[in-house]
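Following: one structure in structure tokens, then a few remarks.
Omission of a single protein chain aside, the complex is shown with its protein chains in their original locations.
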Amino acid sequence: MDYTLKELMVVAAAREICDGEVVFVGMRLPLLGFAVAKELHAPRAVGIFENGVIRDWPALAPIFTMSDPPNVSRSLSCCGLVDVMSLLQSGRVDLGFIGGAEIDRFGNLNTHWVEENGRRVRLPGSGGAADIAGLAGRCIIIMNHERRRFPPKVRFITSPGYGEGRGWREGKHLKGGGPRRVITSLGIFSFDSESREMILSSFHPGVSIEQIQRETGWRLKVAAEVSETRSPLAEELAAVRKYDPKGVWTNN
Amino acid sequence: MDYTLKELMVVAAAREICDGEVVFVGMRLPLLGFAVAKELHAPRAVGIFENGVIRDWPALAPIFTMSDPPNVSRSLSCCGLVDVMSLLQSGRVDLGFIGGAEIDRFGNLNTHWVEENGRRVRLPGSGGAADIAGLAGRCIIIMNHERRRFPPKVRFITSPGYGEGRGWREGKHLKGGGPRRVITSLGIFSFDSESREMILSSFHPGVSIEQIQRETGWRLKVAAEVSETRSPLAEELAAVRKYDPKGVWTNN
Amino acid sequence: MSKICTLREAISSIEDGAAVAMGCGLESLIPFAAGYEIIRRKKRGLTLVAPISDIQFDQLIGAGSARKIVAAWVGNVAAGLGHNFRRAMEEGIPRPLEVEEHSNFTIALGLKAAGMGLPYLPTRTALGSDFSEAPHFRAITCPFTGERLLAVRAVAPDVAILHVQRADSEGNAHLWGNLGVVREAAYAAKRVILTCEEVVDHEVILSDPNRTLIPGFLVSHVVDAPFGSHPSPTQGYARRDDDFYFDYHRQSRSLEGFQEWLQKWVFGAGDHEGYLDLLGKERREKLKPGRELCSPAVNFSV
Partner (left out) sequence: MSKICTLREAISSIEDGAAVAMGCGLESLIPFAAGYEIIRRKKRGLTLVAPISDIQFDQLIGAGSARKIVAAWVGNVAAGLGHNFRRAMEEGIPRPLEVEEHSNFTIALGLKAAGMGLPYLPTRTALGSDFSEAPHFRAITCPFTGERLLAVRAVAPDVAILHVQRADSEGNAHLWGNLGVVREAAYAAKRVILTCEEVVDHEVILSDPNRTLIPGFLVSHVVDAPFGSHPSPTQGYARRDDDFYFDYHRQSRSLEGFQEWLQKWVFGAGDHEGYLDLLGKERREKLKPGRELCSPAVNFSV
């Protein structure tokens, strides 16, 4: 392969963004994905950040946080957290990217605490992830695919997916559409429109379905039309590398 | 007298403002009163306007509305209506000036509708007056004193005073302190700390208590220590005339 | 994708019966040019939404465009009562008018609720005011403290018409001066029509993102309309034309007088350019602000 796994994931994220959409971006891979989408097929997409920044083009220089000056300067609008969250809560945000330490088969995410060797490990908490998970038109989840991160049921729901399955979000009165896709380091999942369970829709080049099953804590559902994840096109890779020339985010 | 009645009223309004206070100003006479207070005894008072303007010195030129450019330019802060009303609702505003078409003996104001010759007359409505009446630390009411404007009970409570008297504001869960003073074209009233009824505390020079009673629709309560309203001092008049040199607001 | 169009095109996009927020800067930034075009396009059955609108709502009521007013105050700020509002409320002329009564704070909260995607917001204001007995208010209790509060129902206009200092062709808008409920209206409405003093390059917007109070993705139409707030002021571009308000007050005292006023300033003028011609160069020059008072630069360096 002439690309890294993370480059593949960035390109997969970029492909989820449609032109003209308003996107809650987040940092790292989705930030790069947003830049790639803007460069290629979604020039009119707008990125929103929790700190109050609204941008219609990528940051002026590589950044570690959304409040770094290159992400603020020459943005479309600088406002406050309540403003951008109001846009989210009023249905103006089409898409949000989130992640977590654990995900379960209904796409629920946990970033509060996990257990390692029988010992409780405290994680940082929600940040804005619960807000995006509940309220965005649809969510894309990006995860490292390891068995310990894919339990059948998360210990704590920080950012709700489909809860316990069909009808759960409606019962909780959640306004957003819920997770649409999970992009992992092994494959890409969608969700069954009835049961709301994660379904493997593609495996990355060089990865087997068996391998994915081994790294997943429940009996994997596989889409009838499962296929290999489409490799990045040359222009997609060029865009990724334009925004991460040193591979800070995309070296494996 | 070497001053007009309106100049007297402006000075009376100015005297209500203490140094360092945050004041919801309003237009016309209170606006001048604020300027006079700033000039003389309350240099650190801050004026707030419903349109979102916060000023620590008078407008740059005479104005007809609070949104006229001379009231906006070189203000301390320009924000929005919700911001200044939040300051009001959270108890940061010490004092507010309001007025009305009708006032009753408990200081309730009506600016919604009155009857003239048996015919209903529609008035403009509350604007921000109800907000200030309910939430400011204390209110100063400025009124033309005519019998038709001083009924025993207003037809409609736009801006609540003490409602039906003692305990009424508490029962309505109103946070602000209520009317402290009524400055009319005939005299100045305070409110009984028990019954909450208006009490005449001073009559303007040349005005008799009988005359005030004739222009009031209920049996007037008069303070034991009632006296003539203190005439404006030379420096007070000078300040009024500095800000209204042509007498646009203060000619009788 | 440019959203720039004529005032006629923008106003034609509003359907009869729509709820329209306009006049949201309080006494400034009132989109009078857009209001006149609403009258020319003979829009009917509108619900008009704003805390106060100076004489704009009075004009639209007199012209027969309004069915309902959602407001805290209708009149003529410098001169007093609104004659058309009185005629409509007292005599049903030219047609009966429904009013959803508010205070400035409650209508702002109604708009804010809608803009936040909420069906209501709580407040401590208007308790004890008779207008708070209306069905768009409800007495509620704080679930934590047990305190009595008032719930204000969300106010969600179909469209907000906002006059701003400058916007780019996508509708990203810079505003300064007092802000009233402009931002709340932009967030609350299903879409925004902008009229602006200047259409500027996208670069100008990016050079000061803190002034961008309305992001373009909320905006459907952008109209280049210098002096489009006349007779109300726009900070940095136009003073208030006080005489215009006093003249209006005098002329609108009688129905006939208002009709004459309407004939001259709205129908006779034909469009915004005709209106500016009618005002005349001399009057327009007088309304232009004096010596520049410019803000100092701030540094957005990275």
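Should a chain be cited, it is by its letter among A, B and C, assigned in written order, with residues numbered from 1 in that chain.
Here is the rule we use: contacts are C-beta pairs under 8 Å (C-beta built on N, C-alpha and C of every residue); 3 or more make two chains touch, one makes a residue touch a chain.
Just so it is clear, the structure is predicted and the values come from calculations on it, not from any experiment.
Asker: Just name the one of C:Leu48, C:Leu149 or C:Val223 that touches the chain not displayed here.
Answerer: C:Leu149
Asker: Which residue, A:Leu81, A:Ala223 or A:Ala238, contacts the hidden chain when the whole complex is considered?
Answerer: A:Leu81
Asker: Given that one chain is not shown, which residue among A:Leu8, A:Val22 or A:Met66 touches it?
Answerer: Missing-chain contact among the listed residues: A:Met66.
Asker: Over the whole complex, note the residues of chain C touching the chain we left out.
Answerer: Residue positions of chain C that touch the missing chain: 117-124, 138, 140, 142-145, 147, 149, 151, 153-154, 165, 174, 176-177, 179, 204, 207-208, 210-211, 235-237, 239, 289-302.
Asker: For review purposes, identify every residue of chain A that touches the missing chain, sorted by number.
Answerer: Residues 27, 49-53, 64-69, 72-74, 78-82, 85, 88-89, 112, 119-131, 133-135, 156-160, 163, 168-169, 172-175 of chain A touch the chain that is not shown.
Asker: In the complete complex, which positions of chain B touch the hidden chain?
Answerer: Here the touching residues of chain B are 22, 44, 46, 53-54, 60-61, 68-70, 72-79, 82-83, 86-92, 135, 175.
To be clear about the criterion, only the chains that are shown with their structure count from here on.
Asker: By the touch criterion stated at the start, how many steps lie between chain A and chain B on the shortest route?
Answerer: When the steps are counted carefully, the minimum from chain A to chain B is 2.
Asker: Which of the two pairs, B-C or A-C, is linked by more C-beta contacts?
Answerer: B-C
Asker: Of the other chains, whose C-alpha centre is the longest way from the centre of chain C?
Answerer: Looking at centroid distances, A is the chain farthest away.
Asker: With chain centres defined as C-alpha means, what is the inter-centre distance between chain A and chain B in Å?
Answerer: Between these chains, centre-to-centre, one finds 57 Å.
Asker: What whole-Å value do you get for the distance between chain B and chain C if each is reduced to the mean of its CA atoms?
Answerer: Centre-to-centre distance between chain B and chain C: 28 Å.
Asker: Using the average of all C-alpha atoms in each chain as its centre, how far is it in Å between chain A and chain C?
Answerer: 40
Asker: Using the touch rule from the top of the page, what residues of chain B touch 2 or more other chains?
Answerer: none
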